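Some notes on the structure that comes next.
With one protein chain withheld, the remaining protein chains of the complex are depicted in position.
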Amino acid sequence: MSEIEANLAALGITLPAPAAPVANYVPYVITGNLLVISGQICFGLDGKLSDAHKGKLGAEIFNEAGLEAARLCAINVLAQAKAALGGDLGRIKRCVRLGGFINSTPHFAALPAIMNGASDLMVQVLGERGRHARSTVGVAELPADAAVEVEAMFEIA
Amino acid sequence: MSEIEANLAALGITLPAPAAPVANYVPYVITGNLLVISGQICFGLDGKLSDAHKGKLGAEIFNEAGLEAARLCAINVLAQAKAALGGDLGRIKRCVRLGGFINSTPHFAALPAIMNGASDLMVQVLGERGRHARSTVGVAELPADAAVEVEAMFEIA
Partner (left out) sequence: MSEIEANLAALGITLPAPAAPVANYVPYVITGNLLVISGQICFGLDGKLSDAHKGKLGAEIFNEAGLEAARLCAINVLAQAKAALGGDLGRIKRCVRLGGFINSTPHFAALPAIMNGASDLMVQVLGERGRHARSTVGVAELPADAAVEVEAMFEIA
């Protein structure tokens, strides 16, 4: 078992089946050494969007649920990466960038603390290779009223 | 006539003159095999932003107009790509990523359905090479109150 798979096991995470494309776009594209992952919302490990992870930070959603939503987004990013890499997350050389979109009211400024749920998971699973550049913004709305959406770019071998 | 130009002709699309830069930025940059296109708003084929494509999804703009606005953004992306590639869209190897920003109220969650207007056009014109990773978010406002803005990254030959 690879170090990454061991990390996932230690965290008790079984990567979910990656969400299937529902339109004329795809969950990931590889160009050269870059793997670009479509924005992933906070579907649970059962593939469903829980009511607990829908709505806005600063209104229906409290910080703890937002943090968990961001973590789920990162798990879904890794599930897509695993599919893109033929099952071998060991081909990841670096998580280059995460883009974090937080569904928030116009007054919820504690956005980085929410996005840490994604950043922390990435480092817990990938180790030093998981340290990424990141942008975090609060948006007016997200698909399906998800609390968080995370997109990613990886450098791969 | 290339397959891509034939697709455009079959769709009845004549790519508009790409919008000129109005400040210290440029419509596109090529780095290595990547072509990065600035965010394009939904100017019509006549180069003008129609009132029909201004305002927010969930308020002034209904779904059909939003879909058409997203399609126009994709057409403008292709117009910029054509200019970047010396007129030869055949140099596109892959649409790597589209970023979709939808001008929306805090309660308009059907964002992916709107962004499909851009994704569908990309595949109608570029075929399999048009299938892209994508992120879609609802934002508080867009330049000139445009309904949709789309940015893009292509892999080129």
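Per-chain numbering from 1; labels A and B assigned in written order.
Methods note: a contact is a pair of C-beta atoms (placed from the backbone, for glycine too) under 8 Å apart; a residue touches a chain by one contact, two chains touch by 3 or more.
Just so it is clear, the model here is predicted, and its values are computed rather than measured.
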- Note on the structure: Only one of A:50, A:63 or A:105 touches the unshown chain, namely A:105
- Can you work out which residue in B:27, B:112 or B:130 touches the chain that's missing from view? B:27
- Where chain A meets the chain that is not shown, the residues are 32-34, 58, 94-98, 102, 104-109, 111-112, 116, 119-120, 122-123, 130-140, 153, 155
- Contacts of chain B with the missing chain: which residues? 22-29, 31-32, 36-39, 56, 99, 101, 105-106, 139-145, 149, 151
